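One structure is given here, and the rest of the page talks about it.
All protein chains of the complex are present and in place, except for one that has been dropped.
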Amino acid sequence: MIRVQREPFDPGAELNAFMATVPKSGGIASFVGQVRDFKGDDTVHAMTLEHYPGMAEREFAALTEDARGRWALDGLLIIHRYGELRPPEPIVLVAAAAAHRADAFAACEFLMDWLKTKAPFWKKEALDSGEAWVAASADDDARADRWKK
Amino acid sequence: MIRVQREPFDPGAELNAFMATVPKSGGIASFVGQVRDFKGDDTVHAMTLEHYPGMAEREFAALTEDARGRWALDGLLIIHRYGELRPPEPIVLVAAAAAHRADAFAACEFLMDWLKTKAPFWKKEALDSGEAWVAASADDDARADRWKK
Amino acid sequence: MSLTVLYFAWVKDKIGRGEETLSLPASITTVSGLMDWLATLSPGHAAAFSDRRMIKAAVDQQHVDHGTALNGAREVAFFPPVTGG
Partner (left out) sequence: MSLTVLYFAWVKDKIGRGEETLSLPASITTVSGLMDWLATLSPGHAAAFSDRRMIKAAVDQQHVDHGTALNGAREVAFFPPVTGG
């Protein structure tokens, strides 16, 4: 399931709801990314996530389809917020259910790596020193490249 | 935090409680293992987990200390049940919080691989065909070997 | 040819708007050619497209390279490298 939403979400409640859909899976791997309240020595007061409606959902659908072709999965979940967030609100939740934990872990990490480099979202941080768009990370590019085939 | 307990636990509530302890972490990776209701063509009615009290907690403490030496982690959680469980009750929850998701994922997978081969727990399944102890998996041994250094 | 062009993040900030509908000269056939032409529209456009290495593009909501042909595109978007997740 894929959800792109402005409203906050409750990671624990979402994990439980997802698990209720995959009672036959041996393992469920998940990841939550949350807003940090610092950036180096500066303070992060808020984060605004801009996104490209339509394309965001489309990219997530393509990513989950790709993941299903790579691993034996019983279910996938992506929830991603946009709009204004405050530390330490969750930004993203990804979960993967599978018979074997190796598949669940790999799919979960794959989804995070690829959504970091493909999902059309842009973060702007409100710092003590002013507002600034977050620069893309070369490390994220390198991690995403691991999955190219 | 490490808990070895007979009582059921709520994975979502535990994830939220763990996240509340690591508000400065960028990412939280987690894994839930749950009781499957099938084994091949047979039905699993219940699973009994026997454990070695004292040694179980000791092994988990050693594993988390090892993980903290390998990656930059803000927090670790292991909850493992013993006693009688029914499908699809959660057996184990592992979570790792870190500034960088690579560390959180690696620590979480490491803890699962090592606890599968080191934590003194033994599963017995109640099947249509009778009760049987679960055999250890060669695949689990191979996965745990990846982390040897 | 009428085309919807979308801008996001600091590309939008520099241009001063997030969306515009433009009538494209027939000579413009690629994403790269579109950027050349957009850069002539205003100082803000020129600033946004001054370093093409910082600009990613999507045609009809699919990531594309700058050399991609526009043929028949209804919607083109320009934005910095994404930073979601």
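First chain written, first letter: the chains are A, B and C, and each begins at residue 1.
The definition used in the following text is that contacts are C-beta pairs under 8 Å (C-beta built on N, C-alpha and C of every residue); 3 or more make two chains touch, one makes a residue touch a chain.
Quick caveat, the model's predicted, so the values are computed rather than measured.
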item	value
Partners of the unshown chain among those that are drawn	B
Residue, one of B:L73, B:A95 or B:L115, that touches the chain absent here	B:L115
Footprint left on subunit B by the chain that the document does not show	33, 49-52, 54-55, 58, 80, 91-92, 112, 115-124, 133-137, 140
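We adopt the following convention: only the chains that are shown with their structure count from here on.
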item	value
Per-chain Cα centre nearest the global Cα centre, belonging to chain	A
CA centroid of subunit A to CA centroid of subunit C, Å	26
Cα-centroid distance, subunit A relative to subunit B, in whole angstrom	23
